[in-house]
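Note that one protein chain of the assembly has been removed; the remaining protein chains are unaltered in position.
What follows is subunit A.
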Amino acid sequence: MASVLPFADLPPRTDVWRGDSLAAPSLPGIASGFAQLDAELPGGGWPVGALIELYAEAEGIGELSLLAPALAQLAAQDMWIACIAPSWLPYAPALAAQGIDLARLLIVRPRSHAETLWAARQAIASQACSAVLCWLARADMQSLRRLQLAAEASPALAVLFRPAHEARQASPAVLKLRLQARLDGLALHILKRRGAPLAAPILLPQLQCMARALPHLTEPIPMAGHHDLAGTASARPAATGLHPC
């Protein structure tokens, strides 16, 4: 009888990964531009050929800045960067300042939720996009599954932005991140990845809110001294009442 091989001695396969280590996908990931994050992502960056979901606790806390270095790198390719149903207007001067070639940017504004899903699937499956960013207000398992299947055969970086309250929903995405803004930076909770779960969030001080606005400053501006807007002192935080367009 043949001796039993220890599991560790089995020949490595890309489609099998051990729970205590990160998977080694066949395609290397796209460097995110943040070393702390790359170290924790299988493939050393944003995975391609897979669906990525980002759950921001509030819209506008830095989810686009998180992707900006990767997008700037992808914009060098001769393919579209598709933004499907973005919440607001992507602002051309700021994107250009991030180094994203605007000639590659394709902004799609579907009229309904069904059209958003359709457009996302077409863009992912088209082989003509280097990145597909899609803002989804809600999603069901079936449509996510379709997107994941399309992504598996696609060279595109496929990112879905979803509301944070849906983060606990089951999803076929291979990478799920929850984004939380803190005073000392942007905290990324990895909810799901191909590899061991990560207990502590990754903190990206580069994406601290002031640093995002003023990247040339090395020292974050100290957060002190409340200036009141209209002269009425009020300490309680209140919703700013921003409505997505």
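Here is the rule we use: contacts are C-beta pairs under 8 Å (C-beta built on N, C-alpha and C of every residue); 3 or more make two chains touch, one makes a residue touch a chain; residues count from 1.
To be clear about the criterion, contacts and distances are computed from a predicted model.
You can't see one chain of this complex, but its UniProt record names it "DNA polymerase Y family protein", from the set "Putative aldouronate transport system permease protein", "DNA polymerase Y family protein", "Tripartite-type tricarboxylate transporter receptor subunit TctC" or "2-oxoacid:ferredoxin oxidoreductase subunit beta". Only one of the listed residues, A:Val108, A:Val159, A:Leu188 or A:Ile202, touches the absent chain: A:Val108. Contact with the undisplayed chain is limited, among A:Ala119, A:Ile190 or A:Leu204, to A:Ala119.
Within the entire complex, the positions of subunit A that touch the omitted partner chain are 57-65, 68, 78-80, 86-98, 101-103, 105-111, 115, 118-119, 122-123, 126-129, 181-183, 209-210, 212-215, 221, 223, 226-230, 232, 234-243, 245.
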